[in-house]
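Omission of a single protein chain aside, the complex is shown with its protein chains in their original locations.
All chains are identified by letter, namely A, B and C, in their written order; residue positions are counted from 1 within each chain.
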Amino acid sequence: MKALVYQGPGKKAVLDHPEPVTTGPGDAIVRITKTTICGTDLHILKGDVPTCEPGRVLGHEGVGVVTSIGAAVATFKPGDRVLISCISACGKCFYCRKLMYSHCTTGGWILGNKIDGTQAEFVRIPHADTSLYPIPEGVDEEALVMLSDILPTGFECGVLNSKIQPGGTVCIVGAGPIGLAALLTAEFYAPSKVLMVDLDDGRLEIAKRFGATATVNSADGHAAETILRMTDGRGVDTAIEAVGIPATFELCEKIVAPGGVIANIGVHGTKVDLHLENLWDRNITITTRLVDTVSTPMLLSILRSNKINLKQLITHRFRLETILEAYETFENAASTHALKVIIEA
Amino acid sequence: MKALVYQGPGKKAVLDHPEPVTTGPGDAIVRITKTTICGTDLHILKGDVPTCEPGRVLGHEGVGVVTSIGAAVATFKPGDRVLISCISACGKCFYCRKLMYSHCTTGGWILGNKIDGTQAEFVRIPHADTSLYPIPEGVDEEALVMLSDILPTGFECGVLNSKIQPGGTVCIVGAGPIGLAALLTAEFYAPSKVLMVDLDDGRLEIAKRFGATATVNSADGHAAETILRMTDGRGVDTAIEAVGIPATFELCEKIVAPGGVIANIGVHGTKVDLHLENLWDRNITITTRLVDTVSTPMLLSILRSNKINLKQLITHRFRLETILEAYETFENAASTHALKVIIEA
Amino acid sequence: MKALVYQGPGKKAVLDHPEPVTTGPGDAIVRITKTTICGTDLHILKGDVPTCEPGRVLGHEGVGVVTSIGAAVATFKPGDRVLISCISACGKCFYCRKLMYSHCTTGGWILGNKIDGTQAEFVRIPHADTSLYPIPEGVDEEALVMLSDILPTGFECGVLNSKIQPGGTVCIVGAGPIGLAALLTAEFYAPSKVLMVDLDDGRLEIAKRFGATATVNSADGHAAETILRMTDGRGVDTAIEAVGIPATFELCEKIVAPGGVIANIGVHGTKVDLHLENLWDRNITITTRLVDTVSTPMLLSILRSNKINLKQLITHRFRLETILEAYETFENAASTHALKVIIEA
Partner (left out) sequence: MKALVYQGPGKKAVLDHPEPVTTGPGDAIVRITKTTICGTDLHILKGDVPTCEPGRVLGHEGVGVVTSIGAAVATFKPGDRVLISCISACGKCFYCRKLMYSHCTTGGWILGNKIDGTQAEFVRIPHADTSLYPIPEGVDEEALVMLSDILPTGFECGVLNSKIQPGGTVCIVGAGPIGLAALLTAEFYAPSKVLMVDLDDGRLEIAKRFGATATVNSADGHAAETILRMTDGRGVDTAIEAVGIPATFELCEKIVAPGGVIANIGVHGTKVDLHLENLWDRNITITTRLVDTVSTPMLLSILRSNKINLKQLITHRFRLETILEAYETFENAASTHALKVIIEA
């Protein structure tokens, strides 16, 4: 089958790759119909993810059709249309029983990382019963691809962790796809203000279209002061970090109100300064989280009720044959204005 | 009246000081019967607390008897025996209505800081209805002094913030009075393990007597490894920082289990390194808090039911005339083995 | 001054009544600009509320302007425009400190019940600092009247108590003003379905306009079956009782899903049958609540951000002189289609 294969730092290729087969009783094989590219795939290609070895098929998002199942799979049968979760969960281990699927002792984020992923014609999904989701009638397939990773990530790590309340004030630092997913799901809780911060006016424009009540371009170095001014000097109840560098995390430290929450989504490669000399008496909370995808059933239910428009996250479409172009488009978002790209397999 | 007066960095004296009078309708004057010294008083004496100006009577803990009240005080009358909260709360402002008394816009930690405090014969308490508590029948006065600050601080900042669960694992870093208060109140939730870390074997010995299930002297530089070994390599559900320096906070970062909480109690004077490159995907929570004393009624109820022995925190007793000796004893805890000292006024 | 005075069961009149004066240091006198009539006022007039004695000025909702204050009032001064809460709260007692203002030992629901109320030119508000709210700039006064009682009641008793989640399913039994307030505030949490049940097709039509995803006229006696069919046989996550009679509460028992909540808002005059033989193993929760109005600041913030249109609840407008007509219109809602009526004073 055709697959996008990682070949070591900086190198990738579309290759012929052996089709996967079930290797355990809980496995399912899924024929991919649609997949996408994630910022994490770019991290792998930079060589930043040592668990991902050369020869690996990339990709951890997608929808498809079950083609075969192991003996213990109870929920799915060949022919079922399914959503693939970016997190594989056994449903049995210490962490899965606490609904912390991200830390499943035989799963977690393994797809397109420790085992072959979804940027291919077929993929093997371990723990299929608890890692795939039936597709409800009448839901758009492209929108569904957003539920593999980006939407639960924005929602769980950003919105659920920060306990947004109706009437509350929110600032999301970073208006990329993940920040926008946090924005769209923050709106489930009717906050009175959602401020969006980025360096790119184009993305801020999109954020406004998605419902941000105000935007701040942080290029002038005065974002903290601006945001404090916009919130009567008090700061925001919720600051969501959706970039992953020290500067943006430290901005969150400056704008969080007493009693507020900093919810980190960003993937950080280095330590940050935590200014406890200012924060020790401010009654704040900081959270980190790798998405657990425990909210997937809830998000499916919301998607089905048309409370959210996910197709606006999709800017480009490609076929698996031309996935290298898709990567190029996605990597050059500043010029291509790409958010999420759909790859049809 | 006699009072312990701050006279600028490094200087304090027992002086004759004007007796306080009510200045607002919500004030009460309290004749102090017992007070104590807090680590924060030592910070002030080092010059670390700029809001506290020379000439200020120190002290924010104590019990006493109401001698006069303003026109709007509804809960107390002269002659009532009262517990003084270290936090003054108006009960009306934005923060008080969220039960965040620490950030009361006309209160918070002002006693012995922005206004004269309790190390004196009399003290003026603003917002008396919501900053004093009636003393229940039959409760020991010395034990009650522990409820002005140290017990709610250990409980709210350490135990409540870290959501300790029955059967959970806890590590408290710092076995001083505040760490021990966290230990005593952690036991309300039946954790299966409470590990206690300190550099002083004497304090660790006390911690054991107070119920710690194991102790770790961190002098060897291997505390993190030791604690991980004691917890099957997983780390603790709750790490409580009760010192206030980078080394102890960073120890907490190393020993917190996935899904766990670091609850900061320590007063920090400098930033710490937050290793988000290790923690971003560990689903952890970090909290900070200045005590709100919202748990005081709960703690009074527990004290009254004899579920906790607070007198074991008290090691020395003095009279107001000899409070300078009390300070010396408290400052030299390593040699005097002082925990809390009682000063009778 | 002019006032609507209760004169015993079945009797009311617009009379000249002495103007109120402050009687305690925490009182404020408010000149009413707008008030309204509540279903509870009709209960009083039926003689169902023994705490309300003949001679009482009715009314517990309204907005106005402060004209004088007691010595201890800190938040307001004459000339301030204020929202009056239906619940008076001292902010100091055992219950107020638990944010259960409804049970304030010297307050609670006393306005227009145990003390003179708001259907008059002036009203005395005890505990003014914690029972009045400043009116934000630019917010419509008529919309604000909905925040005295009806909106916090629907929100706290119905929506907050039932812990509505994004994607969840809700059924509100009773499409009167309170049921509609529950509907409007349920939408803060993005439920996937909100079903509305009533006997009056006109009210169901309004419910649809307000955002109900489906409506059920229960006149045919098959509402339970219909609702189960609409929810794949499982029932609803949240059933809100907004009528106050056994039949509607028992309907909620039949339609609540395993793990779901029945949140009672209705004022009940008689016991109901609780079918524990069916419910003991269904993991359900039942809640009751007299509104605490602790959510008023949150609701003000939402109102200010234009997330909710409250003027659609207002169907008729009168002047204080013609309040008897207003009562007649409100009492005959079936024919007049009245929801809330505004009375300008």
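Note that contacts are C-beta pairs under 8 Å (C-beta built on N, C-alpha and C of every residue); 3 or more make two chains touch, one makes a residue touch a chain.
In this text, all values refer to a predicted model and were calculated from it rather than measured experimentally.
Contact with the undisplayed chain is limited, among C:35, C:102 or C:118, to C:102. When the full complex is taken into account, the listed residue touching the unshown chain is A:72, out of A:72, A:219 or A:324. Contact with the omitted chain, checked across C:77, C:275 or C:317, is made by C:275. Touching the omitted chain from subunit B are residues 165-168, 185, 187-190, 192-193, 213, 297-302, 304-305, 307.
The set of subunit A residues touching the chain not shown comprises 25-26, 70-72, 74-75, 90-92, 94, 96-97, 99, 106, 129-130, 294, 297. Residues of subunit C that touch the chain left out of view are 95, 98, 100, 102-103, 244, 249, 258-259, 264, 266-277, 279-290, 292.
The rule is simple: only the chains that are shown with their structure count from here on.
Shared contact sites, meaning residues of subunit B that touch two or more other chains, are absent.
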